[in-house]
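Here it is, the structure, as structure tokens.
One protein chain omitted, others in place.
Take a look at chain A:
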Amino acid sequence: MKVLVPVKRVIDYNVKVKVKADGSGVDLANVKMSMNPFDEIAVEEAIRLKEAGTATEVVVVSIGEKKATDTLRSAMAMGADRAVLITTDQGVDIEPLAVAKLLKAVIDEEAPDLVIAGKQAIDNDMNATGQMLAALLGWGQATFASEVKIEDGAAIVTREVDGGMQTISVKLPAIITADLRLNEPRYASLPNIMKAKKKPLEEKSADDFDIDITPRQTIIATEEPATREAGIMVGSVDELVAKLKEGGFV
């Protein structure tokens, strides 16, 4: 069974994001970038399937600028077998529909039995690529997965839904999107990072595909969240209650 995992290079989850002065977006100059954390979980799950003997090959795919090579190498250091990079022009944000279309083209060629994606990328928080890809391919989808088992040509997936868990079965090939609790991704060991440098990485250009990737959305404004106001110290419980009343909180 071949598993394909799309991975995105995003601004590091722990970096304090700064909005560009003109509000056109987020300042990415010289900012630390890492693999989207949900994609890391997806890669881990695919590698575990391989280690369990269920999967035979794990292919990682990234769409983005040339530096996404680092992200693919990280995925291969974790244990993915090979990588495909589809390069796009620097600084152009590729929207989920365009990503899904490019992924579909790769999938048509690679013919994986299973795609595991992150449930969303933490930069734009769209939560759409996996779903769009399933629709384009006409495959079943199991989103927000917190547990995955492969049995008799189907994926048995436990999903995190409002107020509980839901377990569904989807026929393969299928798309699974990974939620936070699916697993804890391993650390990339240095010997494996060295080995990953020698693993195959195929590079293509988005221009090689007959797919229109120009953005369809216009960003009107980007704003920082309101900053928290400084707290005050109160001397007693009575004073606390009085202040809360004064502020109309109780």
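In the analysis below, a residue touches a chain if its C-beta (ideal position, glycine included) is under 8 Å from a C-beta of that chain, and two chains touch if they have at least 3 such contacts; residues count from 1.
Here is the rule we go by: contacts and distances are computed from a predicted model.
A.B. asks: For the chain that is missing from this picture, which UniProt protein name fits: "(2Fe-2S)-binding protein", "Molybdopterin-dependent oxidoreductase", "FAD/FMN-containing dehydrogenase" or "Aspartyl/glutamyl-tRNA(Asn/Gln) amidotransferase subunit C"?
C.D. replies: UniProt lists the chain that is not shown as "FAD/FMN-containing dehydrogenase".
A.B. asks: Looking at the whole complex, which of A:Leu190, A:Ala226 or A:Val250 touches the chain that is not displayed?
C.D. replies: That would be A:Leu190, which touches the missing chain.
A.B. asks: Tell me which residue among A:Met35, A:Ala100, A:Leu133 or A:Val148 touches the hidden chain in the full complex.
C.D. replies: Selected residue, touching the omitted chain: A:Met35.
A.B. asks: Counting contacts across the full complex, list the positions on chain A that touch the omitted chain.
C.D. replies: 12-15, 30-32, 34-35, 37, 40, 70, 74, 77, 184, 187-191, 193-194
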